[in-house]
Structure formats: C-alpha cells, structure tokens
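This is the structure I have questions about; it appears just below.
Just one protein chain is left out here, and the rest sit where they should.
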Amino acid sequence: MSIRDFTREDIEAVFKASDLMLELYDREKYSRLLEGKILALLFFEPSTRTRISFEVAMKRLGGAVIGFAEPYMSSVQKGETLIDTVRVLDGYADVLVIRHPNEGAARLAAEYAQHPVINAGSGRQEHPTQALLDLYTIYKEKGAIDGLCVGVMGDLRYARTVNSLLLALANFKVDVHLVSPVPFLDPRPALLEEIRNKVAVQLHRRLQEVLPQLDVLYITRVQKERFPDPSEYERVRGTYFVNRDTLKEAKDDLLILHPLPRVDELSIDVDTLPGAAYFRQAHYGVIVRMALLALVLGALQ
Amino acid sequence: MSIRDFTREDIEAVFKASDLMLELYDREKYSRLLEGKILALLFFEPSTRTRISFEVAMKRLGGAVIGFAEPYMSSVQKGETLIDTVRVLDGYADVLVIRHPNEGAARLAAEYAQHPVINAGSGRQEHPTQALLDLYTIYKEKGAIDGLCVGVMGDLRYARTVNSLLLALANFKVDVHLVSPVPFLDPRPALLEEIRNKVAVQLHRRLQEVLPQLDVLYITRVQKERFPDPSEYERVRGTYFVNRDTLKEAKDDLLILHPLPRVDELSIDVDTLPGAAYFRQAHYGVIVRMALLALVLGALQ
Partner (left out) sequence: MSIRDFTREDIEAVFKASDLMLELYDREKYSRLLEGKILALLFFEPSTRTRISFEVAMKRLGGAVIGFAEPYMSSVQKGETLIDTVRVLDGYADVLVIRHPNEGAARLAAEYAQHPVINAGSGRQEHPTQALLDLYTIYKEKGAIDGLCVGVMGDLRYARTVNSLLLALANFKVDVHLVSPVPFLDPRPALLEEIRNKVAVQLHRRLQEVLPQLDVLYITRVQKERFPDPSEYERVRGTYFVNRDTLKEAKDDLLILHPLPRVDELSIDVDTLPGAAYFRQAHYGVIVRMALLALVLGALQ
C-alpha cells in the first residue's frame, strides 16, 4: 500500500527476491513460476510506463494479465463504485494492481479484496513500487545504499515518486540533499519532519551548491498534471535543467536516475555518461515487480 | 446466438461442464485445456465486465486473446463492414466472441465465420451467456432450479439480461414474478406471451406484493444507454430501490442476484446478507464462460 509499510528488512527481502529474478531473467528469459495466475490491472489514471512494466513482469513469469487502463472505462462510467469494481475483479484474478488519483484508494481496495493488492500509484503521495525499484537500482549500481550522499531534484511536492523515495531512503544510512528550484516545489513540511527523524536532510535552491558531494542524483520531471493551477506550472517549468555542462563539477561515478518520462529537465547529452542509469532503472522496474508479484503470490516459498 | 437455441438438456450440459471447470479452477487454478487456441473479441460496444470475464475464462484455460474492444476501432472507422471484419478475424482465431448494438449482428457473424461464434450481447434482446451464468448461479446457490419462485425486478423492457434470463427460466418448472416499477419498463408483450406458454408469470408494480414468497430476487439496473429518450430515463431512475429494510419481509435464505454494475437500485447494506450472491455470480460468469469455450472448441470430448 505504502512505502511506509516496508521496514529495512522488508526492502532487503525484496532486493533478494529481485536478485533471484534477475538471475532467472538472464538465464532463461522466462519462468513458469506464475503460470496459470492472473493479474488484474485497475488503472483509473492513464499510465503507460507503470502499467506496461507490471504487464511485462507478470508475463515474464508465465502469468496472464487482464483489466483496464482507461480512465473512463465502461463500468465506472455506468456509475459503479471503486469497491464494486474491486470485488468483481477480485473474483476474476489472483492479484490486483491498482492506480488511482485519490489518496487511500489502494488501501480501500485492499480492505475489500481477498487477493493481494499492489498500489501502483495513488494520490500525490504514494508510489511504493517505484520507490523500491529506485532503491534497487541504487543498490545494483552502487553495491550498497548505506553511506551514500543522495541528491533529489525537481518537483519535491507533487511528484509521488519523490515522496515515496524519500520515505524509502529514510530506512538507510544516507545523507539526503533536496534541490527545490522554487519554494512552490518544496517538500511538504510533514514529510520533511518525518524523514528528518531518521536521516540527515538538507534543502537547496541550486544543484551546484551540493553537486560535488553527491553519489546519486535523482531528477524528476515537473508534472503538469499534479499542479492545482496550470499557470504555476508554466512559471516553474525550465527553472531547472541538467546537461553535461551542469554536471562538470560532479564526481566521475555520479549515478544519475530519473523515473521517466523526461521532458526538458534532463538533456540527452547526459545519456552517454556511464552513470546515466535511467534506462537501466526502467529495466530494473520489471525485475522488482517480478519479485513483488512472486512474493505476494507465495511463489518463492 | 440466442438463449432460444438452448433446450433444458443443453443448459444442463453447460452446468455439467461448468461444474468440471469449477473443479479444475479450484484444484489447479489453471489448465492447459485450450493452450495454443486464440479467442478473438469483436466488441463493437463498450463493455468491461463481459469482455474481461471472457478474457479471464480463456486465459485460465491456457488460451490467448486478441481483438478489439473500442466502439470506434480503426478498420470500422475506415468503413469496413461487419462481415469483412468477421472474416478477417476468423482467419486469425479459433473462436470469435462478438458484442454489437444491432439485433442479429452475432447471427450474421456466425453465418460468415468458419470458427464458432459466441454472442456476448447483441441488440436489446440477446445476452445468452449472461442468462446461462445467472441460471448456473441459481443452481449452485439453491441446488436446483425447478420448484423455485423467482422475482425479476427493474428494467424488464430494455435490459437484454432480463430478456435472456426469462427465456432461459422458461425451460424450468418455476414461478416467475416480474416487478416493473412503471408501465414504461413493462416487458414486451411478445416476450410475455412466449414465456407464459411455459411457466406461470405474474406482473407486479411493487416488490412488497410478492417478496415473502420469493426464493430468488434478480434486480437490474435501469440502463440509461438502452433508453431511446434520456428524459424518460430520469423519470424512472429512483422509482425502485432495494436495501435491508426493503427486504424485511423476505425469506431468510432469499437469493439476491444482480448482473452488475449496480448504481443506486441496490444498497450496499444488502452485501453482507448471506443470500447476496452477486459477486459470486460474477465469479461464476468466468466458470460458465470457461465451460462454453471448452465446449465450442471441442476440448471436453
């Protein structure tokens, strides 16, 4: 439901299962681990990346996928409640993956479903599987998470990926540097307070203030669809931008992550740097979701 | 094509195949019965429930699904006729499942296809697989259909589920009580006449007149999209409504069915009654469609 449901031990269990998936993936390109199982997608918000990533994960393990991915799908248009939709699909499938614009929608679904429910993004704050794949990418690329200096730049208020990532990082011994280009994108005070109890956090306006110390730089798109007011979006867009020149002062092995899709905040001239790992990060998204599906369906016991 | 194509013996053969599916489903959660077979969906009308139910049924049996589910799919937009679309998909798949707004569309498709065609709803009158799953649910929940007193309430004119259900019930020794809240929703006289030759049918305006005698109460949504005139829909909506209070006088083991989605005609406070079987009914929909697919593809011989 939430990255808050995961302790450090839980996250490490996901890493271990992901390592196993990576091995399966590379050795056989396939497995029959979830053969005969059905995953139901309940995507009440448009999403290509996350939806397809879950689909690939299920199909790589031999399972099948059903469900819907249009915001205005038929039964909902006919006035069906979320709970009824969940109960019907729960009667069809072995695991539900839900994405919904409202906070708490995934948790509500889990209360009514008899099968496992995975939150694929709800409201502005929760995107736990993204946080797990972000951490797993850092772990694979850097060998460990403890001891790293991690910068997170961009929309720290509306991007649910950032919110979940910060809560996930707070389980590890890291220094966190937040780069918020304008006060409007500063993280919510409640979130800051919550993670400050666990890790050192500093807030910056400009990337250059902290770039030389960073081991990891996580960049997010300013997501127009998260802004309550479109004119505020226009004002912010373009106030930050990363290219090779911006990164002159960075460590040679700086790991650069981005949840994708990118728009204009991350130049393609960065793509050829060895630390530019965002496409590998997308690939690890499949691996981590394979692990999560195998775990919740009890296939790894 | 039509529930009229089914004799009582045919329906019982579907029940027998469904019982087998239920056993397979519970024991192995999967089968390879239809491995390598392809089902083509030709959904010219929006539908989530029926479409997904067929998809699950095919995938649970190891088959694959292709086709389209958008009313304005590309080739049709380009001006292709139904017959051409059917002939092309017939060259791709092993079984066709068609849903179409026009009466007779499924029958026309079956004339041109070399593979089996299943009608997943056509026009205002036919929805045979829904009728079969409704009957199967009654059979599983009550042990038998003969001897029951069955109430059907709601839109008796435009709901194709009701039309097909009444014709299906007419194969059994049942008393049928129709509750039509307004004359506008009364069943078509031709249908009434047809089933009256086979079963006892009474028409009521209010549920309370007949509730104490009922063994089964089947409730339908007033489907806005079936009304030729939207203002008539607004007038009717809300003239009937079932909640726990409405059901005070009912038998303790009253079986309550609904094809779903529900809007405001059936309160969620009914959901916890032991006889509230509409989510089990949705699940049985998969079972019955597994049986139908296995039967038409000759996999049970």
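So that you can tell them apart, the chains are marked A and B in the order they are listed, and the count of residues begins at 1 in each.
By definition in this document, contacts are C-beta pairs under 8 Å (C-beta built on N, C-alpha and C of every residue); 3 or more make two chains touch, one makes a residue touch a chain.
This structure is a prediction, so every number in the text was calculated from the model and none was measured.
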Touching the hidden chain, out of A:Gly143, A:Pro230, A:Pro261 or A:Gly298, is A:Pro261
Which of A:Ser53, A:Asn163, A:Ser180 or A:Thr220 contacts the chain that the document leaves out = A:Ser53
Absent-chain interface residues of chain B come out as 35-38, 40, 64, 66-68, 73-81, 83-85, 87-89, 91-94
Could you please point out the chain A residues that touch the chain left off the display?
-> 28-31, 46-49, 52-53, 55-56, 59-60, 62, 221, 223, 260-264, 268, 279-280, 282-283, 286
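The criterion applied here is as follows: only the chains that are shown with their structure count from here on.
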In whole angstrom, what separates the CA-based centres of chain A and chain B?
-> 40
